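Structure below; questions to follow.
Here the complex is missing a single protein chain, while all its other protein chains stay put.
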Amino acid sequence: MITVGIVDYGAGNHASVTHALRQLGYKVRFGCSADVLDMVDVIVLPGVGAYPSAMEGMESRGLVKYLRKQAAQNRPMLGICLGMQLLATEGYELGHTPGLDIIPGKVTPLRSPRWHIGWNSIEHKGRDPLLVESDREIFYFNHSFIFDAPEDYVVAVSHHGLQFNSIVRRGKVAGVQFHPEKSQLAGNRMLKNIIESLYYA
Amino acid sequence: MTELRFCKRCLYGSDHPLGLVLDDEGICSGCRIHEEKDQLDWQERWNKLRKLVQPYKSVGNAQYDCIIPVTGGQDSYFIVHTVKNLLGLKPLLVAYNKHFNTPLGIANLANLRIRFNCDIAIKNVGLRTVKKLTRSTLSQFSSIYWPILAGHTVFPVEAAIRYKIPLIFWGAHQGLEQVGMFSHEHEVEMTRRYRKDHDLFGLEADDLLSIFDTLTESDIWQYRYPEDWQIKEVGLRGIYIGNYVRWDPKAQHEEMARLYNYKGAHLNRTFDTYDYVDCFNYMDCHDILKLFKHGYSKVTDHACREIRHRRLTRTQAEALVRAYEKRKARYIPQFCEWLGIPEESLRFLLDRARNQHYWYKQEREGWVFQGWSTKRVNILSESQETRGLTDIHAEFVAHSTLEHDHDPKYIVIGKGYSEKISS
Partner (left out) sequence: MLKKRIVGVITVKKGWAVQSIGYQRYLPLGRPETIAENLDRWGVDEILIQSIDRSTANQGPDYDLIYRLASRGLNTPLVYGGGIKTREHATAVISKGADRILVDASFYDHPEEIRRMASVLGAQAVIASVPLLFTNSGIALWDYRTQRSRGWPSACAGLLTDSIVSEILVIDKSHEGTPASFDISFLETPFLRGSSLIAFGGINKPCQIKDILDMPDVTAVAIGNFLNYREHAVQELKHSLPKGSIREPYYELLHS
């Protein structure tokens, strides 16, 4: 049985993602220390809120160093929404903030329209065979910043005014801009596929 | 707990378990919705029902049009009469065996299917399972009725799916009738949400698994609501006749007794003689639990109903409630024998159910009641000429007793012929 560790860095509520993971049959742990997160199979980085305070929350818990080390050791990791954006090299919300720099790229604001809220489809770019099943599926988005990354790391895109990345991946680390835990059936399917894709990669 | 207030017209309190809203004049949502019974054009509503059922009438003679859940003690006669005789549909009757069957209830049920010449299917869950479940729900939620409510509400839906019958007829919507949850004009239909929220007080079958270590899937799956896609496939709808017919249980029962020989009986803890005569425990142990947990019991529901139908004044209703709600249970030994627990254990579990908002224990006096009737002050002191309680009792006819012509023992459904097995 796969064990998933949800990283607690003070940004958001994890009841929905915990429930979704448990419904899928995974064991779920929750914490910010090495002795919790060392023991899990897949690390999940959820999050809502502002980039700078989230990075600060990570730093104060020693998580910036820890997560960079885990990525270097090829441990499976999934970032959700803000969690995905924190994987980037840097963020431009309320000034410049360095990110975890696990997947190259930068996080910049949406201009027109200024936010992306609601249910939208993703378009698979053909780089990740295990996620093909979710091509054209519809998920819930709720953000006003996007993750610009080199093409090699882009798994899926979405459209709202402009085209932007909805799934990025580098090795065993992936990020989804939408909220699979708030996307009902399609979201549960996606969570399962992506967790197992990262774990068995 | 927010301040407890009472309706100025009936006897309900603002902490009614189904929820109750009092308006600016101090009249409750239940009374306000009841006013519709004297305002709506019932002929027009009846025509609406006839139009609604028309597409469901099957062409041939070898198909059921609808399902009617029945018992030997509630509105079953009236519903079957309405659906079969007045609407001209072909029903399949379904009944869930509650186990606490009175001989009178069984006689009423047999009479029902024979008089109306209807087919009937009965759901009879394994006895050991039912006892195990009842012990669990009694000790955890102080309820002996969860399996019965779950079974009674799931079997018609199950049967509808298995037989591919898209219509179920229920009597009146309990939420609408008691607390005005819906207007008659909302034409509310059966939903899984209502069953979970109010019939099962927030707990469906699978929820019990996460609460009880001792229960497994094999103990509860028979009470599991069918899947959404199954309901959609059949196009299933559950219709409440009470949205289309001016619902008056007393008048309806009297008509059914007259036309079809339905029999009522005196009940120990209420003045009504028509409902719940099929169960030794509903107006007995279950009603005691209601008083312990909620500070009022079924006689208050009956009294409020009769106030709203203008057959009782509020003063008379209050007098009846006080006369009946404290009466002792009569059939505890039978229940303990069935459940397999000693009477002292049951007493312990009952006492544990007492809600501290309505009960407190004193050294010498023992348990002191401070439920609804103790908080509705100054009603009996109103100077008003009242008919004697005996006159009111006479208006509810008892045609028999719960025991009918038997001993006060549960009738076992499907017992068949038993012979001694030689060793």
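When the chains are written out, they are named A and B in that same order, and each has its own residue count from 1.
Everything below uses one rule, namely that a contact is a pair of C-beta atoms (placed from the backbone, for glycine too) under 8 Å apart; a residue touches a chain by one contact, two chains touch by 3 or more.
All values derive from a computational prediction rather than experimental measurement.
One chain is not depicted; across the entire complex it touches A, B. In the complete complex, the residue from B:L104, B:V125 or B:V179 that touches the missing chain is B:V179. Screening A:T3, A:T108 or A:N142 for touch with the missing chain picks out A:N142. One of B:R9, B:H198, B:K263 or B:R376 touches the chain omitted from the figure, and that residue is B:H198. Although one chain is not displayed, its contacts with chain A can still be listed: residues 12-13, 15-16, 18-20, 22-23, 48-50, 53, 94, 114-121, 138, 140, 142-144, 159-160, 179, 181-185, 187-188.
On the side of chain B, the interface with the absent chain consists of residues 2, 16, 18-21, 23, 29, 33, 175, 179-183, 186-194, 196-198, 202, 224, 227-229, 231-232, 236-238, using the contact rule stated above.
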